[in-house]
Structures are given as structure tokens and as C-alpha cells.
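Shown here: the complex without one of its protein chains, the others still in place.
Chains here go by letter, A and B, matching the order in which they are written, and residues are numbered from 1 within each.
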Amino acid sequence: MKWLENLDRRWIFLVMGLLVFFPLLFPLSLPLTVSKEVLGFRDGIDKVPNGSTVLMSCDYDPSAIPEMVPMTRTAMRHLLSKDCKIVITVLWNAGPGLVDSITRETAKEFPGKVYGTDWINLGYKAGNEAVMVVMGQGIANAFPRDYTGGDTRRFPIMRNVRDYSTFPLLVNISAGYPGTKEWVQQVQARFHLPMVAGVTAVSAPEFYPYLQSGQLQGLLGGMAGAAEYEKSRGESGSATKGMDAQSLGHVFVALCIVLGNLVRRSKRRETA
Amino acid sequence: MKRELPLLMTAVIGLFMILSFFVPHQWVSVPADFLQATAIVVVAFGYVLGGANVLRINLDAISKRSPDWQYKILLVVSLLITVGVGALDGIAHDGGFLNQGTRSKWIYDTIYSPMSATLFSLLAFFIASAAFRAFRIRTVEAGLLAVAALIVMLGRVPVGDKFTGFLPDALHLSVMQDWIMNFPQNAAKRAILIGAALGVMATGLRVILGIERSYLSGED
Partner (left out) sequence: MSLHISTDFAVWVAAALTLFVFSFLYKDNPLYKFAEHLFVGVSGGYYIILNFWTVIYPNLILPLGKAFRGTGVNAAHTGMFAAEVGDYRGFLIFTGILGLLLFTRLMGKIGWLSRWPLAVIIGVYAGIKTTGFAQGDFVAQVQASLQPILMPTIGGTISAIVFTVGLITSLLFFFFSREHKGALGVASKLGIYFLMVGFGAGYGYTVMSRISLLIGRFQFLLENWLGLR
């Protein structure tokens, strides 16, 4: 135990790196169980009538790619497979470029879907909650131009889009502020728009009260939530592939907590 | 007037925004919408100001030859290049400076995005190191925190049920994790939500009524 007392933290870094690295090369294929929060998310989208126009707000940036991108892809595929039209907004500064790349790549899997008719990326707008409230008076009021610089009102998809009353559902994929909490407070509570959310694991626990109160119909929490959603849709994306590494990483951190306390306890006994 | 006028503006606008929540009439809703649209634009100006301030601070550090001033030259040059390239791309594409194929998109995809992701990924290593060196279980409260953390950490991933698969269903880590998240954790988080909501409402009213003035800053 003595050598553990003065352990250079770089050894811990190395073990963590190796435990995450190897399962990515040599998968363990540990079985996943889909939780009821994730089923709520999936069912929330399933309940939307085919062909409806849905609002999807992707409020994240590159720092949350591994958790947010799989959710975005799977949700977009889910909606497009129901022939739903999707209006996408971004409220994070560093998000629009990433969201555009992901949504374009995903839309390519549906060759019949046309940008501006079946889906549109309205891009980024500064202002956080103020943007959400302004959208309540008119989506195009807040976003007069789309991500590509075109006049929003000229696109076919936007002809029947006025305000939140147009949408049967809000799908929010969010990594923090502004995000799910603000959408619940400003839009779900004020305009009574049904909502499902995919969030980072670090913020997921704070949304369980919203789930229990019915303000959120479903919740995806972190990479595990994304992987379960992929499984529920019969897909196997980057989230599913990462779960083995996630498992070993968690076991290692749990071991660190236990070992760290055992080492300190034995040191205290020796000095007592 | 340097402090009184802004305080009056905050009070009037804040009360107007609260009124607009209850009164749908256009005499209230149209000015409220205009104020929100104004706030969106002013916040954007604020981000531009923030970027300009970064430039000012680092130019100052270079002129004073502060530590690592050579790296600050790289910072300033990369900032100016990003702005310049973005400006040209925006003009060429009528505002769509991040469209596919632009140089700004290349900078974003190749430099900004990978580094942003990698800087945050360092946290995985530090959380493991902190778990070993700093997570001390000395009290009942810390013990409860640790037990809850261990159950949730292991129950949320597939490997958890591998460890407890031989036990009755109720003792599976995933089932215990699910119960903790939906009941005791939910109760605690809801209490925090309600308490925070009361705090925000009180602070909001204090700001609107001019009792809280720290945002004004400065002496005059």
C-alpha cells in the first residue's frame, strides 16, 4: 500500500487511457437494457402524426459531440422515417457548424428528402431565453435567415410554420445553458408544447423532476441514453460502440474511490 | 442620472416583461416582443465586444512582454485571421460564412471543433485522479454520497448487471440505480429546483426594483 500513497497521477491517467482505448478496438459486446426514460423519448416521437412538422433544437457544441451527436442522428432518422418535416435551431455559439454537418450527413441517408422542403437548419441566434420567447410570436421573426443565408420565409417548409402552435412536439438535444431547462420554463410551461429531451449525463439528474411532472415526456441521459435509444431503434452507432469503454472506465473510477480510501485508512492506522 | 436612468430602465422594462406574460393585448405584446428582439441583437454586440476585449488584453500583454508573450502573438494573429476569413466568406455567401466548402468551415472543423472536444476530454483523466486522491469518506454524509455514486456509476452501464446478475432482481445494480434516480435523488433535485426558483424570483424582483445594483459597476 505504501507505493500507492505516493502514486504519480500520470499512472492513473495511463490506466484510464488504456481501459478506454482497448474496448474500442476489441469490443466486449456487453448487453444493453433500454430504460423507461429512453422509451418515453422514443414513444414521444412515435406519437407524432406522420408528416407533421417538428421543431428540433440542437443546443450543443463540439465539447459534447460523443453524447449529443448520436442522439441527434438517431432522432433525425426517426423523424425522417416518419416523413416528418424538421425545423432545426441552434442556441449555442459554437454549435451551428457542427449541427449543420451532422444534419446534412444524416439527411443524405434519405435521398428523397430535400433541404428547405423536408428539413431546414435555421442556424444560430444569440439571446438564449429571449430567442425562445420571440419564436413564440413567429419562428421567422427570430430567424429571418437560415443557416445558409437564405430568406427563411421563402423556403417551402416554412410556408405553414408560424409559431409554436405549428408543432406537435419539440425535440431538444442540449448540453447545458441555454437548453432543456430554459425550453421547459419558457416554451413548455408558457406555450404548452409537448417536449422530449436528450441531455448530457452531467445534467441528466436535474431533469428527472421534469420527467416525473410530465413536463418532459422522455429523456436521454448521456452516452448510455444515446446507446439505449439506438438499440430501441434497431441501430448500432457510435454511442453503442462506446458503451464497453464506458463500462470499464466506470469500474476503474469506482476502484479509485475504494482504493484511495483504503490507502488513506491504512496510512492513518500506521501514524496512529 | 448616470445610475438612476439605467435603474429606471431596468425597472420599467422588467415589469413590462412580467406584465407581458399575463396580458396578451397587442399594446403589451408588441413592445415586449420588440424589447426581446432588441435584447437578442444587443447580446450579439456583447459577444463581439468580448472578442474585441480579448484582442485588447492580449495586445497589451504583448506590448508589456508578459510571460508567454510569444504565444500571445499566435493568439492575436489567429484571431485576426479567423475574423478576416469569416468576413470575406460572409460577403461572398451573403452571410452564410459557415456554408459547406468555405475556409471558415475548414477552420471550424479542423481547428476549433477537435480542440474544443479534446480540451474537455482531459476531464476524464482528472476525474479518475481526483477519485483516487481527493474522494475522502470520513463522515456518514460522505459515505452516503459515495455509496449512491458507486451504485449509479456501475448500475448505469451494462457491466453493473454482470456483477449482480446472480442476485434477486431488486438487488440488481441497474434496478437499484433506477430506484435511486426516481425517488431519493428526484426528491432532492426537486427540492433544489423549488428552492432555486424561489431564489431566482426573489433576485429577479430585487434587480427590477433596483435593490440589487451590482450589474451597474463603477463609481459614478
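The rule is simple: a contact is a pair of C-beta atoms (placed from the backbone, for glycine too) under 8 Å apart; a residue touches a chain by one contact, two chains touch by 3 or more.
The model shown is predicted, which means the values in this text are computed figures rather than measured ones.
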item	value
Chain not shown: contacting residue from A:32, A:88, A:102 or A:130	A:130
Footprint left on subunit A by the chain that the document does not show	10, 13, 16-17, 20-21, 24-25, 63-67, 93-94, 96, 123-130, 133, 137-138, 140-141, 144-145, 149, 153, 182, 184-186, 188-190, 200-202, 204-206, 209, 212-215, 221-224, 238, 241-242, 245-246, 249-250, 253
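In this section, only the chains that are shown with their structure count from here on.
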item	value
Euclidean distance of C-alpha centroids - subunit A vs subunit B, Å	16
Of all residues in subunit B, those that touch subunit A in their complex	21, 29, 33, 36-37, 39-40, 43-44, 47, 93-96, 98-100, 105, 108-109, 112-114, 116-117, 119-120, 124-125, 127-129, 131-137, 146, 149-150, 153-154, 156-162, 174, 178, 181-182, 185-186, 189-190, 192-193
Of subunit A, residues touching subunit B in the complex	7, 9, 12-13, 15-17, 20, 30-33, 35, 61-65, 93-94, 96-98, 100-101, 104, 125-128, 130-131, 133-134, 137, 141-142, 145, 147-150, 190, 205-206, 208-209, 212, 224, 243-244, 246-254, 256-257, 259-261, 264
